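Of the protein chains in this complex, one is absent; all others appear in place.
So that you can tell them apart, the chains are marked A and B in the order they are listed, and the count of residues begins at 1 in each.
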Amino acid sequence: MTRGERFVLPAALGAGYFFLYLPLAIVIVYSFNESRLVTVWSGLSARWYGELLANDRILDAAGLSLGVGLCAATLATVLGTLAGVAMARFGRFRARFLFAVLLAAPLVMPEVVTGLTLLLMFVTLEQVVGWPDGRGFATLVLAHASFGLSYVAVIVQARMAMLDPALEEAAADLGAPPARVFRAVTLPLLLPAAAAGWLLAFTLSLDDLVIASFTSGPGATTLPMYVFASVRLGVSPQVNALGTVLVGFAATLGLVAWAIWRRTAR
Amino acid sequence: MTAGPVLRVATLGKSFGGIAAVDGVGFEVEAGEIFALLGPSGCGKTTLLRLIAGLEVPDSGTIAIDGEDMTGVPAWRRPVNTVFQSYALFPHMTVAQNIAFGLRQDGLARAEIGRRVDEMVALVQLGGLERRRPDQLSGGQRQRVALARSLAKRPKLLLLDEPLAALDRKLREQTRGELVRIQAHTGTAFILVTHDQEEALALARRVAVMRAGRIEQLGPPRAVYDRPASRYVADFIGRVNLLEGTLVDAGAPAAVRCGALDIVLRARDGGGAAAGAAVWLAVRPEHVALDPHGAGENRMSGTVVASSFLGESVLVDVAVGGGATIRALVPARHAVPAPGGAVALGFAAAAVSVLTR
Partner (left out) sequence: MNAPLRTDATWRALVLGLPWLWLLLLGLAPLGLAVAISFGTASEGAPPYDPPLAWSADGLRVAPSLESYALVVGDDLYVVAFFNSLRVAGLATLLCLAIGYPMALAIARAPAPRRPLLLLFVMLPFWTSFLVRVYAWTTLLRPTGIINTALLAAGAIDAPLELFASEPAMLIGIVYSYLPFMVLPLALSIERVDPDVLAAAADLGARPRTVLLRILVPLTWPGIVAGSALVFVPAAGEFVIPDLLGPSDTPMIGRILWNEFFANRDWPAASMIAVLLLVVLVLPVAAIQRAAARAERGVR
């Protein structure tokens, strides 16, 4: 072990954490500021949180976001689990490379591209088959499930890679047909990964601004769209409070997902 | 050139999280010898090796190489090299690049590096494989690359951490001979860490048996095997019969009253204990002879409990009363009574050691 490893690296890590958490800490602290001026501290107060609850537009947006998130995350988890299992266990199936590329694409593609192309698809579908009728809840769910499933698939595939294939082979050897092997052996072992994936897909859906902006229609404003519009107008203590709520909510979901993953990853 | 030992370790200590891995160890290694550190996993032998290599920093004690204090010197400046248990070959480099790596760090000229690499490749008989990568080699070939890589720098002292553990039995015996040949050729002192007593006895000029971070006994293989210093050493190296008793005569030969058997047995000497002390008797199974060949000062009779055929010999368990069992290792050409059969056995006083711990 060199000196570098003992002192320099931990210092770099500490500095990195400081960089990652300082801005968030400031938003949280200032959300409890009494003053209307964001940078002047005038005392502790929860008044901005009270104003959040009185703001119908925020409550509507939050309701829409939660609804979209719940549906999109569930859809993403079902499809992502199937895709992850296929990637981990089906060997070299036909057009596997294309499958893998399409599955991984939303992880790296610029959001503006994902958002625009999905919108073009929805518009074209509406012209050709008459559905989806306009844009709103349904298109938001489809769009968010589309990128959510990629994240779920990554997590499920990683979990599958940790599982001994002999477990499934043993079940098959004992006479279980493939569907029962999946239900009785694979699925229970995958459940924690799927749960973590659901939480991630839900969080990402709640957080998405760009793709939602493209695929949502008039009258359907998600919470990030509302926040973005307010932030563009300037800094306000109410946004600090809303931000704190969002960060707290997402961080809690993240911790839960981590705990689920950790308990089974051993 | 100094005439002193190549390595001198004194009162060396290292603990991890409050647990002592190496606890006040001191010994010397002479130039050109093969020295083995022998012990079960977790006895601190690998930590000791890493301390000598400079890969760990000791909590206390000193390490001197060729008379020069190395305690605060980082690994990359020490004139010792290591063969790692996993071999730790650089996976992104060819065999030749692996061997050349250390020489490049010394800033040797290209031509000189090429010459030394060729020399090493010839020494470990890897000709034709210079451009292969480690994943294209067999286990035995990898081991030889690791050896060549460490020896290329011509260190005074080479540390080998379980160098044969990853090889299968047949290859292991073959490679053992190779190691001796290469060591004799280079004249480098080897420190060999192993949990395999056979390996240590076969290769080393001197063996240090380690237990819980300390050296339990240090000496030539023969002395350690024939005159173990403790029950631990006797038990760890080879097979042994241990009998509890009380020393009644500390002379040579000594007399020990064996509690369970209620007889007096004769031993080589009193092992430094005074009459009346609680002691253990140790006798190797191959020194126990069965009737009608039973001979020696100590004789008793019993019943055969079990026997296992080992090829050239047979291991026989004989119940001798008082709940005690004595094992005898007899040549397979001798007839052995079937289990249940009565048998007499005997062993010479010279084969019995008295142990106080």
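In this text, contacts are C-beta pairs under 8 Å (C-beta built on N, C-alpha and C of every residue); 3 or more make two chains touch, one makes a residue touch a chain.
If you're wondering where the values come from, they're calculated on a predicted model, not measured in any experiment.
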| item | value |
| --- | --- |
| Identified contact with the non-displayed chain, of A:Leu103, A:Ile155 or A:Ile260 | A:Leu103 |
| For chain B, the residues touching the chain missing from this view | 50, 53-55, 74-78, 80-82, 84-86, 88-92, 101-102, 105-106, 133, 135, 149-150, 153 |
| Chain not shown, touching residues in chain A | 2, 4-5, 8-10, 12-13, 16-17, 19-21, 23-24, 26-27, 30, 38-40, 78-80, 82-83, 85-86, 88-93, 98-99, 101-103, 105-113, 116-118, 120-121, 123-124, 127, 142, 146, 149, 153, 161, 165, 168-169, 172, 177-179, 181-182, 200, 203, 206-207, 209-210, 213-214, 224, 227-228, 231-232, 235, 239-240, 243, 246-247, 250-251, 253-255, 257-258, 262 |
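Everything below uses one rule, namely that only the chains that are shown with their structure count from here on.
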| item | value |
| --- | --- |
| Interchain centroid distance [CA atoms averaged], chain A/chain B, Å | 57 |
